[in-house]
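Take a look at the structure below.
Left out: one protein chain. Kept in place: all the others.
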Amino acid sequence: MNPGYDELTCDFLIIGSGGAGLMAALHAYDLNPKLKIVVVAKGLVGKSGCTRLVQGGFNAALDPKDSVEKHFFDTIKGGGFLNNQDLAWALVSDAPEIIRKLETKVGVFFDRRPDGTIHQKAFAGQSFDRTVHRGDLTGIEIVSRLHDQLFARNIMLLDETRALELIPAQNGDGIAGALLLHQRTGAFTLARARTTLLATGGGPRMYKFSAPSIEKVGDGYAMAYRAGCDLVDMEMMQFHPTGILAGASRLSGMVLEEGLRGAGAYLLNANGERFMQRYDPERMERATRDVVSRSAYLEIMEGRGTPAGGVLIDASHLGADFVAKTFPGMVRRCAEVGYDLTRGPVEVTPTAHFHMGGVAIDDRCCTSKPGLLVAGEDAGGVHGANRLGGNGVAESCVFGARAGVTAAHTCTERALQAVDAPAVEAALDAALAPLTREGGENPFAIRDRVQTVMWEDVGLVRNGPQIARARVTLDELAERVATCAAPNERRWNLTWQQVLDVRNLVTVASLTARSAEHRTETRGSHARSDYPKRDDERWLVNIHLQEDRIFEAPVALTRAKPDAAVPA
Amino acid sequence: MSLRTTFRILRYDPSTDARPRWATYTIESKPKFSVLDGLFAILETQDGTLGFRYSCRAGMCGSCAMRINGRENLACRVRLENLGSTVTVEPLRSLPIVKDLATDMTPFFEKYRKVDPFFVGDSPSFAEPAPEPLRVDPSRPLRQDANRAIDCISCGACYSACPTVSANPAYLGPAALNRAFALAADERDRDVDRLARVSGPEGAYGCRSVGNCVSVCPAGVAPLAAIQLLRRGKTVGAS
Partner (left out) sequence: MRANATGVAWWYLRISGLLVIALVLGHLFVMHYANAPASTTSAFVLVRWSASFWRYFDWVLLLLALTHGLVGMRNVIADAVSSRLVRRASDGVLAILAAAFLAIGSLSIVNVGHGLQTRGVLSGAAWIVPTLDALLGALALVTYLAFVAIIVTFVARGVLKLPIGWWQLHGQWAWALHRATGIGIFFFLLVHVLDLALLPLAPNLYDATVASYANPFLMPMEIALVGAVIYHALNGTRLWILEFFDQHTSSAAVGTFACVVLATLVLVLPSIFVLVRGG
């Protein structure tokens, strides 16, 4: 039954082709052009993934009146002081140089002010207007230009290839590479590498309404967890307040960017009230995403939502021409489903958007496993309990660059490891099993069930009994996934891919639920109706999950403490 | 509302089928369903072997470009309520089929590569620190033309719709030439030889000014305009 696999040997294996993966490839290559670098993407390289979906922009302290310190404090405050302060500091201090690199080396064209300098716009939760952007479609420009740079370098690109498992070294010294599946042909490849970078992006798609691309199911988190890595802050799932509601279409959940609220748009309930007055009268719609999402959610739960179960965002008072000129992409997307963003309200719902949690790393992107780096959304700790808008693509690019620099060194220091052969065989068997099962469950139905369970029981507002119930259901679903079947055809078999997807989805959902159950307070994106207050005395800790153990570690308040004021 | 839509899909698996064949499915067309939603409904409930490509489902990645009722577009952006009760779906033209509606984008990207589509700055290496970004006047007409050109999401719709691409295997095609223009018009770019590389019969002068590319582009790019600006030498820098 075992079809076997071919072997690919390289220096630097990069799993994921978003901002993190591509920045890592470019940096590693330029530091050492002799390195054999392989970039693996689940979709088409440079087109799939979520960096492309970034609309708003990239935060960087460029203006002389701004400062890295201010950006740092905004990030820490927004993160509920749960951030890993070294990582947050790395993010804000590298961001300006990364913006310069994107402009002058990658060729990204950021919007300009009339005087020709780079324009920075207002975004929620920040003390300064520091969000660099290209129109309202920043991500497309960043990823497309990064992708173009690949053509100037000798880097191997594997499209429509997914990583199934990280393969440990035979002698137990970290990670030796990964087992890959080429989705077009159904062939397997064992990729051996001196350094492997996990940059696959997050798992918000375990929720009924979510923003990311359809192929994102937390593959990175699941593989890392199965490989024995330490995952941190998994309960911290950011819900973006304004995901479009588009009937029964999959488009629902796609984000209408924060810049709308930054520019002054209103959020209204079904009665036409600006309900943020009741939740955050000082910042209103420009409060951080966690606050706004929860407020919208509560309005809906208390019966003041629209018949379709959402709230309304209204930018019409800003002027039709202004809206059309500033947010052309959004206007078009709304128009396609029957809304006129320039002249009237658009129905929106909170939507799962970004996973703050992930694999624990240091500021060089190293994990507890030698030979394994993680960067981008797959990594945890940078954003703490809530991410600021504009800090996400910044994280991908900053840490992708750092991972590339690290890899350029580790690839010369670390030897190619022999693989743990039984692990490879086990991964292969697990991947092939659904093809030969008879009459198994429909994996799409299981996916739907996961999404509903998570939305209802581990969603924007949680409580102990509900999460416990969800965990039981998720355990059942994990068993049911093991019985899923797909047509016995390895070439371009979307059903088979869905079985592999939903297996990882359930794993990540279970980790999220477990961590959510553990934290008995409300902080940032994690809200407990049974523990509605933030408790710094007890809960200034990060929750870690590793190999079935759950443990806490206090946040190292190396640069800022919760009672520190924002510097002038 | 309980409307039903019939999909006629061109199915083809090169490893098992002698030639493409039509397959028909009927689904319940739910509110605001796109063609992509329809394809998923078929995949998830009727035929688990259906092959198509997808990613963002929001018109930004270009992965789901295909011909819908004969016309190139992104499947995620075409709403069933705007089509009739029967929808015909085929893969893009001029590209080899991998499976059903998914085509092999390799020839497309090979041509894209031929125009050296990467920006060349003053300090291209990532091993060096970055210089200060250039001040760029956003109101200059050429900058605005370049801005339109950089909206391209490389979906392949224009490539499929171009009869010159279809007839002439060497012709670089609208997307590649549009990219060449975007860089040639970029005052920050330091590669001055770009025009020369796209001025042969397989380049800008191979375009017959048909304009299908402009008609079908889902991102509002006008490759024909970019090609014309190349032909008239309307770029920055000497060439």
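The letters A and B name the chains in turn, as written, and every chain counts its residues from 1.
Heads up, the rule we're going with is that contacts are C-beta pairs under 8 Å (C-beta built on N, C-alpha and C of every residue); 3 or more make two chains touch, one makes a residue touch a chain.
Model, not experiment: these values are computed from the prediction.
For the chain that is not shown, the touched chains among those present are B, taking the whole complex.
Set against the missing chain, the residues B:K32, B:R53 or B:R67 yield one that touches it, B:R67. Considering the whole complex, the residue from B:I27, B:A130, B:I150 or B:L230 that touches the absent chain is B:L230.
Residue-wise, the contact with the chain that is not shown comes from B:G211, picked out of B:P14, B:P31, B:P107 or B:G211.
Subunit B residues in contact with the hidden partner, per the touch definition given at the top, are 8, 67, 69-71, 86, 88, 90, 93, 141, 145, 161, 163-164, 167-170, 195-196, 199-201, 204-206, 208-212, 214-216, 222, 224-225, 228-233, 239.
FYI, only the chains that are shown with their structure count from here on.
Taking the mean of the C-alpha atoms as each chain's centre, subunit A and subunit B sit 26 Å apart.
Interface of subunit B with subunit A (complex): residues 13, 15, 30-34, 36-37, 40, 43-45, 48-63, 76-77, 79, 98-100, 102, 105, 112-113, 116-127, 129-139, 146-147, 150-154, 179, 183, 186, 188-189. Of all residues in subunit A, those touching subunit B in their complex are 26-27, 29-31, 43-44, 47-49, 52-53, 97, 99-101, 103-107, 109-118, 137, 139-141, 144-145, 148-152, 159, 184, 213-215, 246-251, 254, 329, 332-333, 336-338, 401, 404, 442, 444, 486-487, 489, 491-495.
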